[in-house]
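Every protein chain of the complex appears in place save one, which is left out.
Per-chain numbering from 1; labels A and B assigned in written order.
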Amino acid sequence: MSLNLEDVARIARLARIELSAAERETTRDQLNDILGFIEQLQAVDTTGIEPMAHAVDVVQRLRPDVVTETNRRADFQAVAPETEAGLYLVPRVVE
Amino acid sequence: MSDLISSSLRELSAALAAKKVSAVELAAVFLDRIEKLNPTLNAFIALDRAKTLAQAQAADEKRRVDAGATANSPLCGIPLAHKDIFCTRGWRTSCGSQMLANFVSPYDANVVEKLTGAGMVTLGKLNMDEFAMGSSNETSYFGPVKNPWDVSRVPGGSSGGSAAAVAARLTPAATGTDTGGSIRQPAALCGLTGLKPTYGVVSRYGMIAFASSLDQGGPMAKSADDCALLLNAMAGFDPRDSTSLERPAEDYTRDLEKPLAGLKIGLPKEFFGDGMDADVRAAVDAALAEYRKLGATTVEVRLPNSGLSVPAYYVIAPAEASSNLSRFDGVRYGHRAPEYDDLTEMYSRSRAQGFGAEVKRRILIGTYVLSHGYYDAYYLKAQKIRRLIAADFVEAFKQCDVIMGPTSPSVAFAFGAKSADPVQMYLSDIYTISTNLAGLPGMSLPCGFGNNNMPVGLQIIGNWFGEAKMLSVAHQYQKATDWHTRMPEGVK
Partner (left out) sequence: MSRTTQWEVVIGLETHAQLQTKSKIFSGSSIAFGAAPNVQASAVDIALPGVLPVLNREAVVCAIKFGLAVGATIAPRSVFARKNYFYPDLPKGYQISQFEIPVVLGGGLAITVGAGDTATEKFVHLTRAHLEEDAGKSLHEDFHGRTGIDLNRAGTPLLEIVTEPDMRSSAEAVAYAKALHALVQWIGICDGNMQEGSFRCDANVSVRPMGQKEFGTRREIKNLNSFRFMQQAIDFEVHWQINEIEEGRAIQQATVLFDPDTGETRSMRSKEDAHDYRYFPDPDLLPLEIRPEWIAEVKSGMPELPQAMQARFQADYGLSAYDAASLVASRPMADFFVAAVAEAGAANAKTIANWIMGELAARLNKTDLPVEASPITAVQLAGLIRRIADNTISNNIAKKVFEAMWNGEGGSNNNAADQIIEKQGLKQITDTAAIEALVDEVLAANQKSIEEYRAGKEKAFNALVGQAMKATKGKANPQQVTDLLKKKLGA
């Protein structure tokens, strides 16, 4: 399974990363190298093996339903690219 | 005061307690060294002399008014520096990326909170591979860190700034993080001692996530003894991290003086194959001989699936990273492209500009392996292999107390040697990655020198929650050897 330029464009669009035409080609080659390397996993028989999503086998701890946070909007928005009237601003979204 | 820069944390603590030196004086010693040497090494990427000295002054005050507190917090007044992956309130926290080049964190990571709470003084923030993705520190937006043993060589990564800073005695100790070897590999390449704890022992809150199920913070210092003291302050349950484990507090120094007699060291056949360079093998073999001399026995063990750890890792880590790094979208913080036509372009361009090549590569790989139709073949498959890798360790530890082997297949390589070939670079972590997949603790400690007089690291892998045992095994070796006290010529 190797990626072509359209695949790379589709993945880049999903990941929201702009790639120039030249970058797309390099990226295709590098991703194919990496995928080729990963391919060796397919040879392993994993029948009946439970996937391991976490490094430790414990269950989720639960937080009491208590309000602990206070308003820190000014601190947080000090590092924001664009705000107005307490809102984060982005280019107009058309629904 | 030149002996201060090579002092152990216990010695510094004693000097502070005896008022032979103040925290302010101590901080100034290191700040001056940083000023002198950092332009060459590029280990520090954020410094704030006034803030550091104010913190040192507060530590002096604390030692002055509260002698009891000093006894309980031996690290009070000792300087350290943080890998720039740890959010540090009021400090620019960049994660080595242009994306966060202007991000001043409004909060402290749990690790920072704990170490600051113990009275430690922050010297600054340390350079790293961008978002911890790299094994050479060449992916940092702020330029590569130079290895103090040879500035034409890499310090390793991703905690390369931490390793170089400690090795060059710009700081007595540093924090690091390890997702696939990022504490142990640079520790090996720079000749110091670094420890990655069992997953869940150190809180990940405030540690900018690379691959959440693998990331773990830990100490990097000159010796196992220093690491034990630091781990005492860093580790512990944090209710803000769901993966932080609720366990009773441990004193990681408790077994340091335990003799090695009877220790069973497992040597995985797979770690001693063709992949390792001859100079590394020679140093590791010599270290093992020393251990036998100290009363340990060695036994061959098998980790049959460890060869799959690198490919499995390069599915799991990029998958998690691709999602973890989605928050960097230029909306609430971070880089926003100056020009764009619409929202999608703002996202795509901000991210294209804000992230470097390796980060983009991993995001794309991760996006692909999670995408529709490929999830089972890649992600699920890799997770199943992850379980096989972890199960190998369970079997191996039935035969031994600790596992040993090389940390890295080679000593520090020259800049550019592997940067053009991602897969070659990924294989730098071939001996370290399996412990992250299994969640096990691991260490690297200096065990000699290889080609071009570059340091070689010995890796110790402990059983789950075997930090104290690992530290004891390392400390006993360091009592018998002096590799860990060596200092690069160029920074003397």
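Note that a contact is a pair of C-beta atoms (placed from the backbone, for glycine too) under 8 Å apart; a residue touches a chain by one contact, two chains touch by 3 or more.
No experiment lies behind these values; they were computed from the predicted model shown.
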Touching the missing chain are A, B
Which of B:E320, B:E358, B:D401 or B:D429 sits in contact with the chain that's absent? B:E320
Among B:Y252, B:Y379 or B:F413, which one is in touch with the chain left out? B:Y379
For the chain not shown, which residue from B:L31, B:A59 or B:C95 touches it across the whole complex? B:C95
Applying the definition given at the start, please give the residues of chain A touching the unseen chain. 13-14, 16, 53-54, 58-69, 71-73, 76-77, 82, 84-95
Since one chain has been left out of the picture, which residues of chain B touch it in the full complex? 86-87, 93, 95, 100, 103, 105-107, 109, 204-209, 211-213, 239-243, 319-320, 322-323, 325-329, 331-333, 343, 347, 367, 370-372, 375, 379
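Note that in this section only the chains that are shown with their structure count from here on.
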Could you grab the centroid distance between chain A and chain B? Build each centroid from C-alpha atoms only and quote it in angstrom. 23
Would you tell me which residues of chain B are touching chain A in their complex? 102-104, 106, 198-200, 213-214, 239, 242-243, 245-246, 305, 308, 310-312, 314-315, 322, 326, 329-334, 336, 340-349, 351-352, 355, 360-361, 363-365, 367-369, 371, 377-378, 380-388, 390, 421-423, 426, 436-439
Which positions of chain A touch chain B when the two form their complex? 3, 7-8, 11-19, 27, 30-31, 33-35, 37-42, 44, 46, 49-56, 58, 60-61, 63, 72, 75-76, 78-82, 88, 90-93
